[in-house]
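A single protein chain has been omitted from the complex, and every remaining protein chain is retained in its original position.
Order of writing sets the chain letters: A, B and C. Residues in each chain are counted from 1.
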């Protein structure tokens, strides 16, 4: 990757700004046969919890206009299996691993962070305090600045990894949450997670998803994501990784220009599992043509 | 319209449940040449303020994935011209008029309500406490239960019209707002207004809209609207008019089954100015085939 | 005003990157030159809004010329005979053909040819000879120039000089206005061109009517989306007060 794609995020610098979003790329190893996963800016792995989780009652996905809902419920193999079975392969492949973690209590977030601190080959820790798909937990940390600040502080104390905190669009005031996590010691803000939606199956006269509601992702989410990023950028000085509906170079440029230091690509991976590498190459060409580096365009659409 | 389409909304009963949404159908008179506007379930007219408003700096609209943004800024002719020039024509046409009103202070909302109370031919008053497009005003009433309750109470005291209050999806907790306006005397809840989004023009490297942000409407909004309706339905006992992205019979059925006693159709009017009448006919056929009345399917997707 | 479900009856390619779609519904949409229609195909939820197009002809068949520049125009340019096109119109205020004895000079660029070809035909049918200045970047940007030549005195300019005069429309326009300012100018085309045409006309006090574009939702004055600031300091609505405006109402005279 060319130098102009470098994406500095405080202590961490990514080789290129395209990171695959948590939950949409598994543990990345599944794609290694046909995607050069080491060249990805990074991979935020499927949200990891202390214990394995089976996930929610199906159906778990439904399509919406230019988007989709998911109510996976954080089905995952748990930290033990991940560290034991998956990490060696990720190290071997040379993937820039962002450990996306999920818990329903501060103690569990802290415990996860502690256990990841020793693990070789983790580039950053990402706290998912914004998952809408788990009863009694997850998102409630993301909807108020106070709760978000608390969990961030607690984790900050026990981790030496670059700390990313992932915000929810359902926060009453997302800027307040952003300021709180910055103050509590987050190195990077990632935003946004999905926003809850519902599809009714009018033939069966009931909600389509087993869980009734699911998080909406994909292009339909993009205008919200860009707006929130634009607002948050004005209120914090730590770098922000933007996401929500990115599926083309122009989509990613919207995020960079609104203020994203890097981006995550989620739902678009389903249609094209190597899309992030294609976008990195396209961005490289776009920047080269204009004799710019990525860092020249971050936030240029702000006043 | 057949009896099975009747949509009871407390004191008011609409002949059919398809109302054209405020801001997307002007004052309805513009369409009278080629749409039988008297047959519409109702028309919520473009938001009316005490004084005429010129609107925001252009561009005022932008397209998004399966949706659009608008930052019109409530350009309107003001109550005086509306009552003097437009109402006579609406009465003559026999339109079921819902007076959508907008103000930035409680006093102005009260004043608008007082002045509408005397006007012949108004079927209901709709308070837009959820407009995202006006600086210093509008939406702030819609984001907290307390403020929403206050404005609703104040208006309730001065109006004898059926009172509709239109909620914002940007409320921290839309259910709380819904309960507050119910408690304050609203007869009907209408929901949802648009949610703020942004599109960046990557060629000009700045936000596409003159006002930077605009409210997102259209199909992309539908899953959010249905979810919020589903939630609010469980918390209030007054009827709810649902809206957000309706463009087909099946879309409207999702809202009815989630709990909407009637619906509003907004953005879809642009593609097909008579769409509400087509949907009413399609619903009539759908219900007839199943030997049902509209009221039989309201909320059936709730447990 | 009508809302019709029509079918495409013919698709032509008048220049490499332009499509002419002809369509017919149960009834014609009677429109004057400069008036427009909002059209949409049956392509589901995206893009949601219809698109504005000036009519090139109307009657038993309507037709529009489409230059693909984005998703909507690309979908339209890909349509085939038999496909459904919903058409809504006629909309807006067209050109005022009352030329009061002045010689009409029509100035078009790109898809601006649509309303002006229609206007040239109407002047021709009314027995008025008009001049038609038609500018493109290359010779590929001059769709329908043969049709124009049949009804008006055609003057072509291309930026690369491949056809006609090398340069932009402003040169022949200024020349013609200097020769004889008992003229009236009608224009439609890219923004930069409209400014130049306005300047050239206002400089010699010749009346000038311009067709503007703006992003539109409703097309009929109700959504208040298509605002442009007028020289009088109030907003004008392109779909309703226009799309044809007196140049002086929109653009200040160059100083």
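Heads up, the rule we're going with is that contacts are C-beta pairs under 8 Å (C-beta built on N, C-alpha and C of every residue); 3 or more make two chains touch, one makes a residue touch a chain.
Quick caveat, the model's predicted, so the values are computed rather than measured.
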Chains still shown that are in contact with the chain withheld from the display: A, B, C
Hidden partner chain, touching residue among C:16, C:30, C:44 or C:205: C:44
Absent-chain contact - pick from A:37, A:50 or A:66: A:66
Touch list for subunit B against the chain that is not drawn: 65-66
Those residues of subunit C which, in the complete complex, touch the missing chain: 44-46, 71
Absent-chain interface as seen on subunit A, which is shown: 23-27, 30-31, 33-35, 46, 54-55, 58-63, 65-68, 70, 72, 75-76, 218-219, 247, 267-274
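As a convention for this text, only the chains that are shown with their structure count from here on.
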Chain closest to the middle, measuring from C-alpha centroids that were averaged per chain: B
Subunit A and subunit B, separation of their C-alpha mean positions in angstrom: 35
Subunit B, residues touching no fewer than two other chains: 65-67, 218-219
Residues of subunit C engaged with two or more neighbouring chains: 45-46
